[in-house]
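Data block below; observations after.
What you see is the complex with one protein chain gone and the rest in place.
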Amino acid sequence: MPPEPVLSLAFAIVAGLVLGGSVAAVSCRNRVHAGLFLAVALVGLALVFLRMGAEFLGFIQILVYVGAVAVLIVFAILLTRGSDSAHERRSNAPGIGIGLAVLLWGVLAWGILHRSPGAIATPSPPPSMAVRDLGERLLREELLPLQTVGLLLTAALIGAALIALPEPGISPRPSGSHGSAGTETPPSSPT
Amino acid sequence: MDAPDQIFVLLKHAVVSWFPTPVQPWISAVLSIGAILAVYPMIFALTTVIERKALGRIQNRPGPNRVGPAGFLQFAADGIKSLTKEDIVPRAADSVVHFLAPLVVVVPPLLALAVLPVGRNMVALDLPETGLLFFLMVGTAVELGVFMAGWSSHNKYSLLGAMRAIAQLLSYELPLLLSTVSVVMLTGSLSLNAIIGHQSEVHAGVLLGWNVFTPWGAAGAVLFFIAALAEANRSPFDLPEAESEIVAGYFTEYSGFKFALFFLGEYLGLFAVSGLGITLFLGGWLPPLTVLSWVPSWLWFFGKLAVLMGIFIWLRGTLPRLRMDQLMRFAWQFLLPMSLINLLVAALWQYSTPWPHLLRWLPAAILFGIPYLLYHRAFLRQHPPRTYRYAS
Amino acid sequence: MLGGGILHGLAVTAKNFVGSFTDPERLVTLGYPEERAPAKENARQFPFLVFDGADPQAGLRCVACQICEKECPPQCILIVKSKTKKPDHLGKPQFFPATFDIDLSVCMSCQICVEVCPFDAIKMDQEFELATNDRFEGLLRHRDQLARPNAHFQKLHPTDAAAIDARRAEELAKAAAAATAAAAAPRKPAPESPPAA
Amino acid sequence: MSAATLHLLLAAAMFCIGLAGALCRRNAILVLIGIELMLNAANLNFLTFWKYGPQPQPLDGPVFVLFSVAIAAAEAAVGLALIIAIHRRYRTTQLEEISRLRG
Partner (left out) sequence: MNPAAAPRTFEVRPSPDAADPVHDGSLLEVSLGPQHPSTHGVFRMDVVLDGETVVKLKPVFGYLHRNHEKIAENTSYLGSMPYTDRLDYFCSLTSNWAYALTVERLAGLQVPERAEYLRVITAELTRLQNHAAVCGFLLQDMGALGTPLMYAFRERERILDLFESLTGARMMCNYMRFGGCRCDTPPGWLEQARSVVTGFGAFLDEFEALLSSNEILLGRTQGIGILPRELAINAGISGPMARASGVAYDIRKVDRYGIYDQFEFRVPLGDHGDVFDRYMIRALEMRESLRILGAALQRIPAGPVIDPKAKLRGFRPKPGESYGRIESPKGELGFYLISDGGPNPWRYRIRPPSFINLTILEDLCLGRSVADAVVILGSVDIVLGEVDR
């Protein structure tokens, strides 16, 4: 791969996608639009990953975040629709939150701009990420964390199903308590 | 011998070599994309006609037979009709989302089709590391489009349809993914070409090693295609668009060309997921027997696709629809455990390589047979055979 | 076994799929405008008026008795009796309809007008392709449009028509016999011919 | 400015947008959206350091991201389940209206 220019057009586009999507996601008054913009931001982030050569992670990012998390979020918005007016009321003091965030970004940016050249001086050969290596790594060195994550996901699956189950009433909802073999579940399973 | 097999590859090379070197990758990409954009919608058009004719024959009627020879130009009439129809956007609809939804539904299946190898050396986008993952990732994006369509229409039927669709797609994604995992486990690669290559070893002199000829492959294929039917909203899992209940589901409020796009997207999704099933379990473009290898590889792929479509049409003409809770129960209580068992069977198959062949099938038979019997008993308990008495 | 019912169903549809190519008993559909089901003699669509001979005016059997107008359940018939009389097939002077309108958009093809007509003057046609762009005039049939020759009736309902024709011929013969008898006894006034029943 | 700096700035911006959303919004689901953005910013940071940083271990970043994605999925599932359960009881998803813990 030829060395890429620092600020390419492609990067500008995907960064714009990420930032625009994020800003819209947190500022949209319409909650469903906010959820959809979150999906846009996450797709943008996946594109950033792809540009960095992390193909596998980029696809996982879309698979999990767009395919599952964003869909779940809009689904939850649908299920909880109409409880309040279609548009959410504004916070009393949005300024505080925004100010805090801007301040934080200023600090972070200052830190990055002043510290990073020293820290990241060595332009090493771009690392490659073979999926096979990743798998080897996960199943040999990181086996315990992997199992833990599997357990966590299983627990989350069952827990989510139990929490979301209605109190004994008329409407039977599908329970998801049958996928109980966590170790075989790949960590990317969208639940 | 290779000429008919490689005709499209050679043709593409010939065309590309006309151009100067710097633009050659671009020309190659354009040609591949153009081929996908031309071939699959064409198959879609033919499929709609054949499906309607076949359904007609199943129902003892001739089906469309007016436009063109034996009605085969019906798709053109339908296309013109949908293009010239008024595009109605409900006033209460969220017009931007309403406009984008059909695009979000159509584009992902097209992307997914790009990574499918349709013949020897014939794949538009070869991802040696992550081909399968790309496919699955692209498939999930459809959910968002469906949601957008259902929500933006501001129609209760659309909303119900979208909620059904999302619940269904999310639940069936899991068995779909898990049944592909067994193939990945045994192939050791996410590359679709490698998966096909892995199936090309010859058994008993004539039979090729399609995954479907192994216990885990057969079960995986069945599970995969059941989940695929659900992912593609095909009967008997067509609840999101159940016309007898919620009119047309999430695309109730679409008309004209946008409606046609939904239709197209649905069929492209069906092709894509069937193509994946062919690649994973049915040997991709490989022939079943070595003596048949003179038939061009791409013919095998599209032939298999046609056979699968025929089966899907047949199922559609026969089966009533499930109910929502049954659909979910089927996914979580049958498909998911079975696909987990299938993973186990695949692992056993892998580690029992030195055993004699029949003995290798034994654990699979036991592991699938016992749950099957249990399900059978549970079903009989729920639905015991009924007898009817007569008034005296 | 679980799944067996579905396989049974698949077998049935497969049988029907093949059967629709091989077994004409299964593929019952007709390609309508080109192919038509054979007309059934009893079939009825909308009424028409029968006339004898060549002239629809002179031969019209209707005597404007207005029974059908009265009996018609949806009241779709309008008859205006003529001021003058014209001879019927027996030569007897009868009124005739100056106006005889049937609004086919109201008519419900019940055939009661045919049943109650004592003169066999109104019968059911089998034409059904009456679609028109004109909602009001288009389906309002006037006397001259309604008049059809007896041959038409004979073609549509041969059994019925043969019986009626025979009866009418008999009446005619009886009337002719009465006329010759009357001619033989010129002094006496001509006897009334029996009413056509 | 290097590519690493750019990516880090992007991640920082994303994080701060998420933070602002989580702080300002009053709807539970929208707060969750903000949190998701913050998590993703962290993922981007991991990958940036993996790609452009010194590499003691070749796959540290991706492994971290993988685990983080898995945990984020679990978090989203549980969080949304909680929100739906709360909504079922209180008929609202506005955070300040959910003021009691006992139903």
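The first chain written gets the first letter, and so on, giving A, B, C and D; residue counts start at 1 in each chain.
Just so it is clear, a contact is a pair of C-beta atoms (placed from the backbone, for glycine too) under 8 Å apart; a residue touches a chain by one contact, two chains touch by 3 or more.
Computed from a prediction, not measured in an experiment: that's the story for all the values here.
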Sole residue of B:D78, B:E143 or B:D238 that reaches the chain not shown, by the stated touch rule: B:D238
Candidate in contact with the missing chain, chosen from B:L55, B:A77, B:V222 or B:L362: B:L55
Residue in contact with the excluded chain [from C:D55, C:E115 or C:D144]: C:E115
Absent-chain interface as seen on chain C, which is shown: 2-6, 8-9, 11-13, 15-16, 25-26, 28, 37, 40-44, 67, 71-73, 108-112, 115-116, 124, 159
Interface with the undisplayed chain - residues on chain B: 55, 58-61, 91-92, 156-157, 159-160, 163-164, 235-236, 238-239, 242-247, 316-326, 379, 382-383, 386, 388-392
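Methods note: only the chains that are shown with their structure count from here on.
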Touching chain A and also chain D, the following chains: none
Higher-contact pair (C-beta pairs counted), A-B versus B-C: A-B
Centroid spacing, where centroids are CA-atom means, of chain B and chain D in whole angstrom: 34
Separation of chain A from chain B, taking each centre as the mean of its C-alpha atoms, in whole Å: 28
Inter-chain centre distance, chain B versus chain C - centres from mean C-alpha coordinates, in Å: 59
Chain A, residues touching no fewer than two other chains: 56, 60, 68, 72, 75, 79, 189-191
Multi-chain contact residues (two or more partners), chain B: none
Chain A residues touching chain D - in the complex, by the definition given at the top: 4, 6-7, 11, 15, 18-19, 22-23, 25-27, 31, 34-35, 38, 41-42, 45, 48-49, 52-54, 56-57, 60-61, 64-65, 68-69, 72-73, 75-77, 79-80, 83-84, 88-89, 91, 94, 96-98, 100-102, 104-105, 108-109, 112-113, 116-117, 119-120, 122-124, 126-127, 129, 133-134, 137-138, 142, 145, 149, 152-153, 155-157, 159-161, 163-164, 166-167, 187-191
Partner chain B, residues of chain A touching it in the complex: 30, 32-33, 36, 39, 55-56, 59-60, 62-63, 66-68, 70-72, 74-75, 78-79, 130-132, 172-179, 181, 184-186, 189-191
Partner chain A, residues of chain D touching it in the complex: 1-10, 12-27, 29-30, 32-34, 36-37, 40, 43-44, 47-48, 50-55, 58-59, 62-63, 65-67, 69-78, 80-85, 87-88, 91-94
